[in-house]
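Removed from the display is one protein chain of the complex; every other protein chain stays in position.
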Amino acid sequence: MTNTRRRHLAAWLCAASLFCAPAFAQQRSITVASTTSTMDSGLFEHLLPLFKARTGVDVRVLSQGTGQALDTGRRGDADVVFVHAREAEEKFVAEGFGLRRRPVMYNDFVLIGPKADPAGVAGGKDIAAALNALVGKQAPFVSRGDRSGTHQAELALWRAAGVDLTAARGAWYREIGQGMGAALNTAGAMGAYVLADRGTWLSFRNKGDLAILVEGDRRMFNQYGVMLVNPARHAHVRQADGQAFIDWLTSPDGQAAIAAYKVGGQQLFFPNATDPGA
Amino acid sequence: MHDTIPNPASILPLRVERLCFADAQARLLEDVSFAIPRGGLTIVLGANGAGKSLLMRLCQGLLAPTSGAVAWNAQPEGFSRHAMVFQKPVMLRRSARGNVLHALAASGVARAGRAGRADAALQRFGLADLSERPARLLSGGEQQRLAIARAVAAGPEILFLDEPTSHLDPGATLQVEQMLGGLKRDGVTLVMTTHDMGQARRLADRVLFMHKGRLIEDAAAHTFFEGPAAAEARAFLAGDLLW
Partner (left out) sequence: MLWQCARAGGRRAHTAHGSGEQVDSLALALGLIVSLDPGFLAVVGLSLRVTATAVLIAALIGLPLGALLALKRFPGRSMVIVVVNAMMGLPPVVVGLLVFLALSRAGPLGALGLLFTPTAMIAAQTVLALPIVIAITRQIVEDLWGEYREHLLSLGLKGVRAVPTLLWDGRFSLTTGLLAAFGRASAEVGAVLIVGGNIAGSTRTMTTTIALETSKGDLPLALGLGLVLIGLTLLINAAAYGASRVGARHAV
């Protein structure tokens, strides 16, 4: 209305446009729904620049639990799903949500617990015996409880140990419904035991009084698979670039890159794309 | 004394016909009729609660009458040709000049003409030095002068004033009265309520005396003050003289 008023308005709009003006540029990219373990361990930060340098494709990674990542794929909100729960993956493909599942690599789970080790399981290699000892001592145990691959692996290990969780469950068994990092933070704070993937454990910064107590049991190996979301179901899926990512991961080049990733001198993921049974 | 030849383009004379106004509790205005021709200053006189302020608001169109009519000679479009000044002026949170500009914009004055008219109005009423001051920081007298400048900036034919000086000290009151004299000389028709007898004597060309929601007496000012016809008016004058 007045000159002053127009000047004020202009100043306001300038200030506002400062924030809003730069457009959110979109380049050639695919969205991969994956798990917290691959993200939190730093593997993707190692792999993605290599893939981008080779193909120019930007990979946007959603780090979710395995169950949630598969749901994201089912809804068509991702192009590629890269998770670790073989049964669930095969069901996903069988239902027509994904194309062929390809094995990529494995890592292993470790049983983490307080250094004081009230259940006395330290140094063992037999995860079934260790879990039974926890039940016997009613030692506090933190479960992810979030349908993630790690959660499903944990449940499978209880079954392998012959423990009926529905019967044995008590105040000692604490489901937190959160990611691996949160579970480790919680276990550290409560002096509890927890099952974790080695990668997340190694790169976790808040170890406090926690330590690896049980490792090396073959039943604790953890297989990762990758699959393209079915373009027949979701037409917008970026099939060519998605398939290129899968092909690269399972190629000798990609497999070598996975093997080369180390934290504190330790290899975290072991490529096995050529193993037909994986 | 009054210019009685109606100008076809003019909204005056204003005819108030059998005006009644009632709220949920009571009838506050009862069968009031009068006409305001062009020119002159009419004082609406009466005790508190006589219905003076209500009458001003009905004339300005802020309230709708229960029955009766406020009829203009030519129906004014918008609110640019009749304006109102209140007992306690509402100052917008802007500069003095911003207040005048706002009123000009609201009255439909073209953008190009606003600045010149605003500055002229401020200059005329001695507010030029205060034009960039926040209106709400002005003194009571300055605020009321600004309210009048703001009301007449768009050039209305008639201005209603509701007790414009009741909150002001004698000096500020005098300044406002001088402003009103100037407006009258320029041909702006003025209708004003007051309970200040001295002010009524100084300013009035004509007096409308109201009592308990009725118009009791409508007379030329010198006739009224020499000896009102109505008993209520005589009592009012007598009470005022004691005071």
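We just call them A and B in the order they show up, numbering each chain from 1.
Assume contacts are C-beta pairs under 8 Å (C-beta built on N, C-alpha and C of every residue); 3 or more make two chains touch, one makes a residue touch a chain.
These numbers were taken from a predicted model, which means no experiment stands behind them.
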Open item on the list: I'd like the shown chains that the missing chain touches, ordered by label.
Closed with: A, B
Task: Among B:Ser10, B:Asn73 or B:Ser107, the residue in touch with the chain that has been omitted - done: B:Ser107
Task: Full-complex contact with the absent chain, from A:Leu70, A:Met180 or A:Leu213 - done: A:Met180
- [ ] Pick out the residues on subunit B that sit against the missing chain.
- [x] 57, 60, 62, 78-79, 83-84, 86, 89-90, 92-95, 98, 102-103, 106-107, 132, 134, 136-137
Task: Touch residues of subunit A, complete complex, unshown partner - done: 1, 4-5, 8, 16, 19-20, 22, 24, 31, 36, 40, 45, 49, 60-63, 74-77, 178-182, 184-185, 203-207, 234, 236
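Here is the rule we use: only the chains that are shown with their structure count from here on.
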Open item on the list: Need the CA-centroid distance for the pair subunit A / subunit B, whole Å please.
Closed with: 79
